[in-house]
Structure formats: C-alpha cells, structure tokens
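Okay, here's the structure, questions in a sec.
For this view, one protein chain was removed and the others were kept in their places.
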Amino acid sequence: MAVHAEHLAHAHSESWIRKYVFSTDHKVIATQYIFTAYFMALLGGLLAALIRYQLGWGDQASPLLERLFPFGAQGGVIKPEFYLAIITIHGTILVFHFQTMMLTGGFGNYLIPLQIGARDMAFPVLNMLSYWVFLASCVVMLLSFLVEGGAAAAGWTVYPPLSVHAAAVAGSGLGQTIWLLSMALLIVATLMGGLNYIVTTLNLRTKGMSLMRLPLSTWGVFFASVIGLVTFPVLLAGAILLLLDRHLGTSFYMPTVYIGGQLVETRGGNPLLWQHLFWYLGHPEVYILAIPALGFIGDIIATFSRKPIFGYRLIIISFVVMTILSCIVWGHHMFTSGLNPYIAMVFSLLTILISVPFGTIILCYAATLWKGKIQFTTPMLFAIGFLSLVVTGGLGGLFLGTASTDLYLHDTAFVVGHFHVIMASSVLFAIFAATYYWFPKIFGRFMSESLGKWHFWLTFIGVYATFVPMHVMGLGGMMRRIYSPHAYQYLQQWVPWERVISIFGLILIGAQLLFVVNFFWSLFKGRRATDPNPWRANTLEWQTSSPPPHLNWGEEQPVVYRGPYEFSRPDTAEDYLPQNTPPVGVEVSGNGVR
Amino acid sequence: MAVSQQQASSRDRRTGFVLGVALWLFTLATLWLFGANLHKMPPPASDFAPQIDAILWVILGISVIGFVGLHLYLGWVALSRPAEVRAIYLPADRPKEWLWVLVPIGLLLVADLTFDHMSNKVWGAFFGKPPANAFEVEVTGQQFAWHVRYPGADGRFGRTNPRLISDENPIGLDLSDPAARDDILLINVMHVPEGRPVMIYLRSRDVLHSFFLPPMRIKMDCVPGYTTRMWFTPQRKGNYEIACAELCGMGHYNMKGLLVVEDEQAVQNWLAQQTPFSKRGQ
Amino acid sequence: MQTQTQPMQESVWAGGRSPFGIRWGKLMMWVFLLSDAFTFGGFLVIYGSVRVITPDWPDPSRVFALHLFGKEIPLLLIAFMTFVLISSSGTMALAVHAGYEGDRSRCARFLMLTILGGLTFLGCQAYEWTKLITEGVRPWGNPWGAPQFGAFFFTLTGFHGLHVLSGVIYLSAITRRVLKGVYARRGSYEGVEIAGLYWHFVDLVWVFIFTFFYLF
Partner (left out) sequence: MSAVHEATIVHGDVHQEPVINRPHPPTRVYLVVWGWLFVLSFGAYLVELISEATTLALPIKWSLLTVIGLMKAGLIVAYFMHMRFERLSLIYAILLPTLLVIALVAGLMPDAVSLISFWGHP
C-alpha cells in the first residue's frame, strides 16, 4: 500500500507557484487559511477599536479620525451610518471570516489528515478551491466599504426590511448586495471544505484508527462540519431570496411599507421568515465554533495535564447531543420578535437543555486536570482561560435562553457581553491555544513563551474587564447596537462604564499586537523545533517531522494501536505512549500491517 | 527542551500560583461587580417586573454556584503542587467515575427545569388570554418615532391601511371608517393608568422596531405587516422612557418616547384635552 | 511492558477502509446531495409557510393548463416534463448498470439518451417560462392573485433548472470520458455512478416540486 515513489518525487519537483500558492497540499492550504483568517481578525479588531472609541468618547471630535476615515467621520466624529456599517462588518468578518474559517479551514484542515494518519484530504483540488473562494469572499466583503453608501449597515443579522431598501439605511444600497454575495461565496467555501472534512474523517482513517481512537480535535471539526453542512444551505436559500427581494421586487420578506417618504407596494411578505432562516444557521454557527474549540482544548488539556482525558466517550456523546440540539433551538433568538409563543416555549426548554451536554464536557475537562502533572505552558494557560470563560459565558446563556427573562434582556448589552464571552473570547482563546500549541508543528519553530505569557495575561484581564461589565449594563437596560448611550436619561449612569469598558477594550485589542509580533518574529527567528514531538503528545501529527513532509508520512502510513490520550500509564517508562507505538509482541511487517 | 526538568517545574509552579490567585481574584471581582451594581437596574414598575426579576435571581443564584464552584476548583488546581512524579493514571472511560460529572449535571438539569417552569408561568400570563378590562393603546413605529393611538370615546380603533400612509397621515388611518373619526394620534408620548392592565398593540410602518419598557421588564418587536401585542399592569406612578431595542437604522439610538403612568382620572382628563386626528388642522 | 493494549479491532470502523463500503468520491457526492437537499428543503419549507397563509393563491392547474384540440387540459406540459425527467432517470440507471457490467458503448449510449432527456426538459421549461412571462407573470406579481406565486415559480423552477443544466454539462463531461475509455482503463465506472447519483437527485427534487408546487 505504499505510495509510489514517483508520486512523492513528483510533488517535490513542482514550481514555487504550484507548491505554495496554488497548492493542493492540505498543509499549505491550511496555512493560507490561517494567515487570511488572522488578517481578517486584525481588521475586525480594528473595527472593534472604532466601536469602543465611539461608545467611550463619541461626543468628542478627533482630528485623527477625520484623517483616517474622511468618508465616515467628517468633523472627527463617526457618523451613525458609518458606525452601523462598522458593527455589521465587525460582527460578520469576525464570526465567519475569522473564527469559522480559522477553526475548520485553518486548524481543521491542517490537523484532520495528520491526526487520522492520512496523506491528504479526500479531494485536494476541492480543498484548494475552497480556500480561493473564501479569499474571494474576504476581498468582496472588504470592497463594500468603498462603494456608495458604504458597507452593509443592518447588523450582522441583516434583518429585512432594513436590509432590503436603500432608503432604510445608507448601507442597504450596493453594500448590502455585496455583503450577501460575500456570504454566498463563504457558504460555498464552507460547504466545499466541510465535504472534505467529513469524508476524509470517515473514509481515510489509517489502519487501527477506529472512531473511538480519534483525537477530540478531529471529532470537533467533524461535528462542526456536519452542522455546517445541514444549516449553511438553508441560509444560502434565505440569502438568495433576500437578493431577489432587493433586486427583483419579489416580496418574500416584505410586507407593504412606507420607507423614506415612499410607499413600497409589496404584498404579504413576512419579515420573520428571514429571521428563521438566518438563525437556523446563526445559532448552530455558535456550535460550529464551540465544538472544534472544545476539541482543540481537549487535546491541549490532556497533553499538559499528562492525563488521559476524563470520560472520552461521555464527551463524544455530549458532542453528538450538542450537534443535534444546536440545530433545533434557533428560535431563542426570536422570543420577542413575534414568534409563536407556544413554539417559543419549546425552543426555550431545548435551549436550556443544551447546558447539560455543555456542562458535561466542561466538567470532564475539569476532572482531567485533577491530580495531573500540570505544565503551565502558554497553550495550557489559554486552555484554562478558555474553561473559565466558557463557564462564565455559558451561565450567561441561561438568562437569555429562558424565554421570560429574555423579554427583558433581549437586545441589551447583556447579549453582547454574553456572546462576546462565550463565542468571541472563548473561541479566540481556543484559537490562540491551538496556535501556540501547533505552531512548532506547522512552522518548525516555537513561539516565544515569555511574550506568549504576557499576551495571555493581558488578554485574560482585558476580556474579563471588557465583557463582564457589559452583562451588568445589560441588566441595567442598556440597549445593544446603539450609536451613543447619551440619548436616554436612564442610561446616563452607564456612560462612565462605557468609557471604562472602552479603556479595557482598547487594552485588550492592543495586547494582540504582542501576538502579532510574537507570531512573525517566531516565524523567522523562533527557536527551532528539532524534536518532532516537543510536547510529548500521543496523537499522530506529532509522530512525523516538523513541518511534516509532502504527503505527511514517508513510504508507510502509520498504524494505530491505541487511543489518543494514553498519558502516565504506570507500566511505561515514559509518561506518554504515542498512538502508533506497536504493543509488545506485535510483529511489524514490512508494510506496517500486522 | 532546552531547560532542565527542574527549572521547568519550578517555573510551572510560579505560573500556576499566579494563575490560581488571578482566577480567585477574577471570581471575587465579578461577584463584586454584580453585587455592587444590581441596584442600578431600573426599579420594577409593573406586575411582570417582580416576577421576571425573581427568575433572574434564581438563575443568578445557580450561576453564582456554578461560577464560584468551577473557579475555586480551577484556582485550587493551579495552586496545588503536583506532589507525585507522575500524574495519576485514570484509564479512559470507567462509567463509575462518570458519576463525578453526571451527578452535578443532574443537579443542573433539575435547576434548569425549575426555572424553565417558573419562566413558563410568566410567559403564559404574558401571551395568554389578555385581561378583559384592559386600557388599550396602539403604537406604530416609524423611523425614528413612536406614533401612539388611542381609540377615542367609542373605544374602538379605526381601520388603517398602509397604502394611505403619507406625511400628513403617518399611520394610514382610514377616515372613511366611522370608528376612526375620534381616534387620537400622538407622537412619542403615552399616558397610561396605574393599576389597570394596559394592552398595547404594536405595529410598524417601515422596518422592525422593538418597543422596550425597561422598568416594566418587557419588550416586543413591531413587525411591519403584523400586529403584535404586549400587556402589563403599571404599578408605580412616574415618567418612564420608551426605548427602541431593535436596530432600525441611523437614528435607532435616539428613538425615544415618554411613558407617563398616572391616575386613571388624570389619564382621562389628559385624553379629553387631545384633539382627534380627524379634526386636526381644522 | 505494554501488555494491556487492545487487540486491533476488525470492525469496518476500525480504520484503513471505508466504513460505508464506498470510496470517498461517492461518499462525497452523497454528502453533497444531503446538503443540497437542505437548500431545496429550505426553499420548499419557505414556500409552504407562505402558501398556507396566502388566501388568494392562483390555482396552478389552471395556470399551467395547455389548450389542445380545443380543450383545456390541466398541467399537460408539467406532466410531460415529469415523464421526460423520470425517463431520463431510468436511462441514467441503465447507464450506471451498463457501467457495472463494463459495457462501454452501451453506457455511453444511455448517457447520451439521459442528456437528451435533460435537454428536452430544459426546452420545456424555457417554453413554460416564456408562456408565463407573456401571460404577465412577474416575480413581483401576476394577473391571478398572490404576488408570491410568480416569485416562487421562478425561484423554485429556476433553481431546479439550474441543477438540470449543470447536470447536463456534468453528464456531457462524463460521457466524453466514457467514450475516451478513461473508466475502462481504470477498471471502474464509479465516475458514471457518482454522476448518476446527482442526476437521480435532480429527479428526486422534481418529484417534490411537482407535488408541492404544481399539484397542491
């Protein structure tokens, strides 16, 4: 079953362009994903800085702003329509173009074939196409800032009718069309990627890699892809209809309205339809992020506690339950929208029940730490930070999933705080942990530990100080997506809070510079990872050289004999036992098959 | 690795110490943040407000237990020195040990069902059969104002038609309907009686809005094409702000109205002073 | 030392082979079709939820009736289109069957018949669109009632027609490879089988559009 030597050699004689730009090697594609997604993260972070600036000091003019954004901040003050465009694009690119693509397209792409002992994805050309479509989506999305009317400004949920009529808000002109096109491209890219991840995980596992020996990272990306595969197409259908509503005069979502001094005669449309279709993806999207994040963290926690993960099967069962539940709870985003109240009660109960599998996983991870020989490396710090944030954010979800308390808290800063802890921050922590952990594998060099630790502390403090107070403000009735908190009397007491949050938020964003510096410095100057398995981990990706060769393994694919987390066995000399170490008494024949 | 095992482990202990202390401090800070500021919530002013607040407190209590519990544990893990040379070995998947996880999760499930039950009661009241003697008001959202309509002396709202909307007739009131003649139409101001159920019909003439009354703890979206509704019984006199909670465009942040809760008599007197829409400008 | 390791499992899930007994290409097509089913499912569910609340929905059997021999026969064209698409599905199944048996020329002939069926279907659809447009059906309105009727007509049949069109192109490429003997050399006509899955799926979707849009 060896790969032809010809083929191995053939791959190395390719031109530079074929090898690094239009490559079909999953590792190169993953790296391209990682760089692009981090670039989008940087832009999203800068937009966040603008949001925080506006909320903290929006009443003061700044000449610098005027120079930076002559179109959106005349007189040094951000205009409301520009602010709305900022929050829309901030949300969209950080959720979709950064986190989704980083977890599945980036790390998922890199890890799946390596962790299951395959040579590449099932369909490498499709994998490459997926990246290029994703890149097109990024470019198209960013172009929207340059068109007339500016970028889409209806919030990342683009609820119609606001997103249908150019007269409703400035960004609903060409910018909104571009947003929809970009999302359509992104959906196509996700689907192409997801097909590969699912089929590869199922079909191309190496000998002995049974499902119950898969590392949690692979499981996580697998489940995320499954969710994406059944929910993204529905949003695609919804987006097509929204485009038709905008440009062909159909009335799927549009009742007769009077916008901008003009009667728009569209009969019988139902704006709630879009909300259903959007959240049918939009809520599972959270789990498309959370499940791989949990998977990565599982790998990292096991490695640095030097312990088998507690309740591996329990975690997989919880993943399955979460996958199913996540697809049938979308209505909890619509409790106050005029949703049928009976169905809302069902949605509420199902939503609250998600705390059961979620809590199970967290407790399993916590139990993994118990009496472990914990090594506080940077990835491990981020992993523990992740556990802390996931609990904080998850508990916030109980308030919002309960229908009657959501009557009060819906669309307040509580929601913003909640999803920034559970989705933005905890997933970000997982991404950072994964980056620090797998950097030596991907680039063959270590990231700086001391810079990494500083990065962790500042980020951890920044996240807590920025997003936890938002919960309190939300309890105080502060609305989300408002351009300025000054208009209301009862919000006056929160104005100083906004300013403090802004200070911490800017510290948080600034701290990411440490990461950027660390990343690029380490890329060229970091300590070389001479040992292919520096963390002494068991999973297969660490059993090949760093960075792995083209087609991942030499002549033979590895054969797997045991689960991924055999740490600290009392009967082994070392405290780890790689998955492909043959047990004593098993003869390994020439082709690696027993 | 370049550093020796011993150096590494002493460095790990130091980092672990800092992490443990930090986690405990974060816990305290978060508790303080909530504890010291919850009184800043708008004081409850409707019959639903205390009920919703009660559920909030129950969930908050559960959250505090979970939050503090996990952080105490994480901090302890970080602070405690691993005494042995090796981590203890728990072979994967011994269902008996799963009880350590499943028992707390079972408790969580019980708590979940408890507050879901509490919530359903309030929800049922809010969306159930509206009270018979309710004081009725209709609110129509537009970018960026609230049109408040009272049914007038006959107690019936006149027909509206979106095709009649113009700058002069902001909600498209159909004046050929006799019931519409005495309808009173106001902008951004609403008076309601204390102690009597108030039924508000919510509509929108352009985009989504959300009629939000923080002291009443309720909000409901105004959806063009629909008539949604909400009801509550104001329990405290005073002037309150009406906010828009659903992004509705540029002026969303400034879409403010005034809600006045006063005596039934005062409301009637005030209404008597208003000119019906059909007689305006005559 | 490491005596406690489990013996290698011999279940189909144990790795080193496909648990479903099919190669990745075919599995990928299945999974793709699953996700595509959700796109169509989305459209049809939206259609359903609009249809049940729209009182003045035009009667499709009148709208799509044909005048023939001085009589109005409801849905005649649609019935013919259904006939054509099912037939092409049948020929596709036979092409796959011929592939299994390694009969290259029979496989190619049936594939060409399938393509012919697809083109006929597209032709009928073009005729239907033209007819309805000349009768005044637009995405934003129509002479008979609810404006969503036209909107859903164009969206559903358009999206399905797009699938038929891509199917025709896809099948043409496959036919070319069959004729060039690519599959014969490879010893497996799996490529034809995979294309067949796609084509049958297009037929499958039509079953639902036919039932829920035209007949309901």
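We call the chains A, B and C, going by the order they appear; numbering starts again at 1 in every chain.
The working rule: contacts are C-beta pairs under 8 Å (C-beta built on N, C-alpha and C of every residue); 3 or more make two chains touch, one makes a residue touch a chain.
Note that the structure is predicted; figures quoted are calculated from it, not measured.
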- Taking the full complex into account, find the residue in A:165, A:213 or A:276 that is in contact with the omitted chain. A:276
- Message: For the chain left out of this view, which of A:230, A:264 or A:508 touches it?
- Response: A:230
- Message: Tell me which stretches of chain A touch the chain missing from the display.
- Response: 1, 3-4, 6-7, 10, 24, 118-120, 122, 124-125, 203-204, 226, 230, 234, 255-256, 270, 272-273, 276, 280, 327-328, 330-331, 338-343, 347, 551
- chain C residues that touch the omitted chain in the full complex: 12, 17-24, 27, 30-31, 33-34, 37-38, 41-42, 45-46, 48-50, 52-53, 61, 74-75, 79, 82-83, 86-87, 89-90, 92-94, 96-97, 100, 182, 185-188, 190, 193, 196-197, 200-201, 203-204, 207-208, 210-212, 215-216
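We take it that only the chains that are shown with their structure count from here on.
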- At minimum, the number of touching-chain hops separating chain A from chain B is 1
- Taking each chain's C-alpha mean as its centre, the one farthest from chain B: C
- How many angstrom between the C-alpha centroids of chain B and chain A? 27
- Note on the structure: Between chain A and chain C, the Cα-mean centres are separated in Å by 34
- Message: Distance between chain B and chain C based on Cα centroids, please, to the nearest Å.
- Response: 47
- Which chain C residues reach two or more other chains? none
- Query: Can you list the residues on chain A that touch chain C in the complex?
  - Reply: 116-117, 122-123, 191, 194-196, 198-200, 202-211, 213, 229-234, 236-238, 240-241, 244, 248-252, 266-270, 273, 277, 280, 560-562, 569, 571-573, 577, 581, 583-585, 594
- Query: Considering the complex alone, what residue numbers of chain C touch chain A?
  - Reply: 1-6, 8-9, 11, 13-16, 18-20, 23-25, 27-28, 31-32, 34-36, 38-43, 46, 49-50, 53-54, 138-140, 146-148, 150-151, 155, 159
- Note: in the complex, chain B contacts chain A through residues 1-2, 8, 11-12, 15-16, 19, 22-23, 26, 29-30, 33-34, 37-38, 40-42, 48, 51-52, 55-56, 59-60, 62-63, 66-67, 70-71, 73-74, 77-78, 82, 84-93, 97-98, 100-102, 104-105, 108-109, 112, 115-116, 118-120, 122-123, 126-127, 142-143, 162-163, 165, 167, 172, 205-208, 210, 212, 214, 217-221, 223-226, 228, 240-241, 243-254, 256
